[in-house]
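Complex shown without one protein chain; remaining protein chains in place.
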Amino acid sequence: MVEFLTAAAILLMAIVAAGLVRLLLGPGIADRLMAVQLLGTGSAGMLLLSASAVPMAGAVDVALVLGLLAALVSVALVKSADPSMAGEE
Amino acid sequence: MSSETWFGLCGAVLVGLGLFGLITHPDALRKLLAFNLLGGGVFLVFGTIARRGAAAGFGGDPVPQALVITGIVVAFASTALAVALLRRLAEAGGEPAAAAPAPLAEPPS
Amino acid sequence: MNLSPDVDGGLAVLIAGLALWTIAVRDTFAAVIGFVAFGLVVAVAWMRLAAPDVALTEAAIGSGITGGLLITAAAGRRRRPPPQPDGRPRGIVRIAAATASVLAAVGLGVAVLSLPTPAPTLAPNVALHLGLTGLANPVNAVLLGFRAVDTLLEVFVLLLALLGVWSLAPDRFWGGRPGAAQRVDPHAMLVFVARLLPPLGIVVGLHLLWVGAVAPGGEFQSATVLAAVWILATTAGLCDWPPVGKPRLRLVLVIGTAVFLAIGLAGLVIAGAFLAYPPAYAKLLIVAIELPLTLSIAAILGLLVAGPPSREPRR
Partner (left out) sequence: MAREVTTIVAVCAGLFFFLAGTIGLIRFPDTLSRLHALTKADNLGLGLIALGTMLQAQGPLQALRLVVIWLLVLVSGSAVSQLIALRVYRRSGQS
C-alpha cells in the first residue's frame, strides 16, 4: 500500500507538472491562472497521498493552508486583472 | 544523490538566477521578484543544512528551521515596503509611455 | 522500494524551471503568476525536507500573501504604467552579470556538496531542553523559548516596515484609510466567496495557533491565515480598511509586542535574565505571549498588504 500511494504521489506530480505547459503557452492571464489552480489542487492531493503513505506531521494542515491561500491569490488575480471588477470605475 | 542535496543544489541555482535578474532587469518590480527568488534559494540551502542535522528524533535541526521562518516573514515585510515605495515613485515621477501590455485573455473562438 | 530521491529530484528541477521562467518571461503579470506557482512547489519541497512548520509559513506567506501583494502591485502598474528607465543593460553588462551569477551559484553548489559529515546540529540540545518550555513542537520552542529575542526583534521589524509604508502617504491622507474605496455588486460571485471563506479561515487560523504547541503550526502561520481572510473580505468590499489614525487600531498593532516585552522584562526580575521564563510557568507565559502576538501580527500583515493611507480622513 505504501508503494502504491508513493507511486500515485509521483504520478500526480508528473501530471500537474505537465499542466504547467499552459503556464508557458498562456496566451492570456486566465489560462496561466488555470495552470496555477491545477498546480495548487495537485499539490494538495500530492501532500494527502504522501502523508497517508508515510505519516507526516502537519501534511494535512499544509494542504489545508494551500487550498485556502490559493483561493485568495486567485481572487486577487482575477479581480486585479479585470478593471471592471476592481470597483474603480 | 540524497534528497536534501537535490534541494541544496536547487537553492544554489535559485541564488544564481535571482542575482542575475536582480542585476539585469530594468523594471524595479521584476527586481523585487528576483530578490524573492534569491531569498528562496538561501532558505532552501538552510533547509538542506537543517535536514542534514536531523538528530534526537527530529526530522531536522529545528534551529535553522526557525531561522528560515523568521526570514520568510522579514522578506515579506521588506517586499511590502518596497512595493509601497514603488507605488509612491510611480505617483511622484513623470510617466512616459510604457510598452503595450500583453493581451489579458484569449477570446473564445 | 524507495522512490523518494526521484520525487525530490523532480521537485528540484520543477522549482528551478519555474524560477527561470519567472526571470525570463517578458510580461510582468505572467512573471508574478510564475512566482506564485514557484511558491506552491517550494511549500511541497519544505514538506519533503521534513520541515512542516516552514512549509506552512511558505504556503501562507511566501506564496500566498506575497503573491497577492505582488499581483496587486503589477495590476496597479498595468492601469498606470510606471516610468521606464533607459532600457535593458548592454551586452557586456549582461555577460558580466551572468558570469557573476554563475560563479555565485557554482560556489554555493560546491559548498552544499562539501558540507561536513557528520553534520553539526543543535537538535540534541533542543531535545534536551524541550521540557523546560512545556512545548512539544521543537521549532516553536526555538522561536518562543530559546531564541525568543529573535522573534521579538522580528515583530519590531514588522512594525517598522508598517511605519515605513505609512510614512509614504502624502500629508493630506494622513490618518485616513488605505486602499481604494470598494464598490462591489452585493450579489457578485466575489462577495459569495468572501462570505464563505472567512469563517473557515478563522477556524483554520485558530487551529494552527492551538496545535502550534505540539504539532506544526504557530503564531506566524495562524496570523497569516487570519490576515488573508481579512484581505479577502476587504477586497470584496464586505468591510473597509480601518483609518490608520484610529487609537484602537494602534493598540491592536502594538499589544503583541507590548505583552512580549513586558513578560521579557518580568523575566529579568523573576528569573534573572531578559525573556527567561520560570520553568513552572513557561508554557502559560508562552501562550500568554502567543495570543496577543497573533492578533498583532495578523493586523500588521493585513495593513502591509493594504499599503499607505490613500483617502482623506473624515473630519
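Per-chain residue numbering starts at 1, and chain names A, B and C are given in the order in which the chains are listed.
The working rule: contacts are C-beta pairs under 8 Å (C-beta built on N, C-alpha and C of every residue); 3 or more make two chains touch, one makes a residue touch a chain.
Quantities reported herein were computed from a predicted structural model and do not represent experimental measurements.
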Residue numbers in chain A that touch the chain omitted from display: 1, 4-5, 8, 11-12, 15-16, 18-19, 21-22, 28, 30-31, 33-35, 37-38, 41-42, 44-45, 48-49, 51-52, 55, 60-61, 63-64, 67-68, 70-71, 74-75, 78-79, 81-82, 84-85
Chain C residues touching the omitted chain (full complex): 189-190, 192-193, 196-197, 200
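Simple rule for what comes next: only the chains that are shown with their structure count from here on.
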Approximate Å spacing (C-alpha centroids) for the pair chain A, chain C: 19
Between chain C and chain B, distance of the C-alpha-averaged centres to the nearest whole Å: 12
Multi-partner residues of chain A (at least 2 other chains): 26, 29, 81
Numbers and ranges of chain C residues touching at least 2 other chains: 4, 7, 11, 29-30, 50, 53, 65, 74, 76, 78
List of chain B residues in touch with chain C within their complex: 1-21, 23-30, 32-34, 36-37, 40-41, 43-45, 47-63, 65-70, 72-81, 83-90, 93-99, 101-102
Touching residues (chain side chain A, partner chain C) in the complex: 3, 6-7, 9-10, 13-14, 17, 20, 23-24, 26, 29, 32-33, 35-36, 39-40, 43, 46-47, 50, 56-59, 61-62, 64-66, 68-73, 75-77, 79-81, 83, 85-88
For the chain C and chain B complex, residues of the former touching the latter: 4-5, 7-9, 11-13, 15-16, 19-20, 22-23, 26-32, 35, 38-39, 42, 45-46, 48-51, 53-54, 57-58, 61-62, 65-66, 69-70, 73-74, 76-78, 80-89, 93-94, 97-98, 100-102, 104-106, 108-109, 111-113, 115, 119-124, 126-128, 138-139, 141-143, 146-147, 150-151, 154, 157-158, 161, 164-165, 168, 218, 220, 301, 304-305, 307-308
